[in-house]
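Every protein chain of the complex appears in place save one, which is left out.
Let's look at subunit A:
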Amino acid sequence: MSTLAAFGKLPTLSSATILLVGTNDVFQQQLAETILKEKQDLKINIHLTTSLPLPAERDHIRPRIDLIVFIIDVQSKYSFKDIEASLLHVDANFFLGKVCFLATVGGINQMSVDMNAVLKLADRYCSPVLFCELECETMRIAMAQRLLRMLQICHGHVPGVSALSFSSLMKNSLDDSTFIA
């Protein structure tokens, strides 16, 4: 199957899986390390990839994916197009709260992707957008903590809150947001 299935497998107890999709390898690596450094009681699996669809050979070893984060590098148009293409390979059930966009901003002069386009893309797929600066260490840690929280909710670790209800909460806070300018 070329689409990534949402409910194709049983969830793994006590361990959550997050999939980072993006073209900027260095940033992905750094973010993954920062997430793993955070202290909490759930085992975290992080899968890194540059684009979907995922190679089918490893399909049976791969655990069920709880959260997909699409990392858009604002400095390269190529990454934006790539992400757009990858989005077509994702099961519709994922977009009920298990997908999130992360826009990485470098310097202000280097933006080659229009911020409006990113926001529109996120709006089309009804998913929240988070912003992160590439170089800033503290922002990365804060971002890792946020993603971890989302992951816990998407995995079902937090009783009473489902991924869907959480994403509805996130959406409302974005409607009156102004992006980093």
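By definition in this document, a residue touches a chain if its C-beta (ideal position, glycine included) is under 8 Å from a C-beta of that chain, and two chains touch if they have at least 3 such contacts; residues count from 1.
In the analysis below, contacts and distances are computed from a predicted model.
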{"item": "Protein name as given in UniProt for the chain not displayed, \"Leptin\", \"AP complex subunit sigma\", \"CASP-like protein\" or \"Centromere protein K\"", "value": "\"Centromere protein K\""}
{"item": "Of A:Ala6, A:Ile68 or A:Ala103, the residue in touch with the unshown chain", "value": "A:Ala6"}
{"item": "Full-complex contact with the absent chain, from A:Leu36, A:Cys126 or A:Leu169", "value": "A:Cys126"}
{"item": "Touch residues of subunit A, complete complex, unshown partner", "value": "1, 3-11, 13-14, 41, 87-93, 95-96, 123-126, 155-157, 159, 162-165, 168"}
